[in-house]
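I have a structure here, written as structure tokens, and I will follow up with some questions on it.
Only one protein chain is missing from this complex, and each of the others stays in its spot.
The block that comes next holds chain A.
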Amino acid sequence: MLLITCPYCGPRDDAEFSYGNQAHIARPVDPSVCSDQEWAEYLYYRDNPKGPFAERWMHAAGCRRWFHVVRDTNTHAILQTYKVGEWPDPAIDPREGTS
């Protein structure tokens, strides 16, 4: 049972949240120009790291806002939570090519 800090409401049990998989995957601006491979990667391909992972959560039983979490998939430690439109701290940014 994780303890997740909603950026709007504060720390809450994970039962209040719903999970939205990997964060920072933007929908292509013009999907029609995507190749099948590019579209498949957008739609289906996700990272599965052992360690810090940026993911989306929604405070379903609270403010109902989507936000981002950097969670260590190995230790379950919540390293950072931040709002949509914001970015992880560079020190723990798990996104490829950013660290």
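Everything below uses one rule, namely that a residue touches a chain if its C-beta (ideal position, glycine included) is under 8 Å from a C-beta of that chain, and two chains touch if they have at least 3 such contacts; residues count from 1.
Just so we're on the same page, contacts and distances are computed from a predicted model.
J.: So one subunit is absent here. Using its UniProt record, which name fits best from "Sarcosine oxidase subunit alpha", "Cobalamin biosynthesis protein CobW", "Branched-chain amino acid ABC transporter permease" or "NADH-quinone oxidoreductase subunit L"?
T.: "Sarcosine oxidase subunit alpha"
J.: Against the chain that's been left off, what residues of chain A make contact? List them.
T.: Residues 1-3, 13, 18, 20, 26-28, 30-32, 34, 36, 39, 43, 56, 58, 60, 64-66, 75-76, 78, 84-85 of chain A touch the chain that is not shown.
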